[in-house]
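After the structure tokens below, expect a handful of questions from me.
With one protein chain removed, the remaining protein chains of the complex are shown where they sit.
Moving on, here comes chain A:
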């Protein structure tokens, strides 16, 4: 394995990931202020035999809001029958503003997690509406910009539902196979001296490709 400062085979060590993640988050904060910053979520290491000085964790960007037009959702019939009418009991309070529902707000959470079996980062994400209900893939695809959807069709990627490695719930992820190949391609084309890619640029380069699939673009300045 390399020294950890450079990546030559398209893959990252777990320490390299931590370094690359912080570099990515810093650059994002500076150059991409139209979005909130990524935060690093450390993991509590419960296995005693691992003596990593470097803490493990993942990058998190949450509650990205996308407004979409209100769609008719089927009303839960049973609710109307079962509940007693509180209208009678609670006095009509004129100080409560009566609102019209305008737009449906969809929220997205993104996590960049290190995969120790593929030795590359993997993007996990999920969508939910304002009440907390999870969004299905069909709904999410409608929120994506159209270029993302066509990118998905053309490439070998697909969104897959899989267990989030730390939260133990199904999240969507972009399958990581092939990552090391196109990272190698990126490093070959962008860096003139050999095929080395500095670790701190790894995630930036990676995200410049992956982010497009979920409609998150990064400004070019981040790639310097």
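Throughout what follows, contacts are C-beta pairs under 8 Å (C-beta built on N, C-alpha and C of every residue); 3 or more make two chains touch, one makes a residue touch a chain; residues count from 1.
Note that in this section contacts and distances are computed from a predicted model.
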Please identify the absent chain by the protein name in its UniProt record; candidates are "WRP73 protein", "Very-long-chain (3R)-3-hydroxyacyl-CoA dehydratase", "Ubiquitin-like modifier-activating enzyme ATG7" or "NOP2 methyltransferase". "Ubiquitin-like modifier-activating enzyme ATG7"
Using the touch definition from the top, which of A:105, A:149, A:209 or A:223 touches the missing chain? A:105
Spell out the interface residues on chain A facing the chain that's missing from view. 33-34, 36-37, 41-44, 46, 63, 65, 67, 75-76, 78-80, 82-84, 86-87, 89-91, 93-99, 101, 103, 105, 128, 130-134, 156, 158, 160-162, 166-170, 175, 177
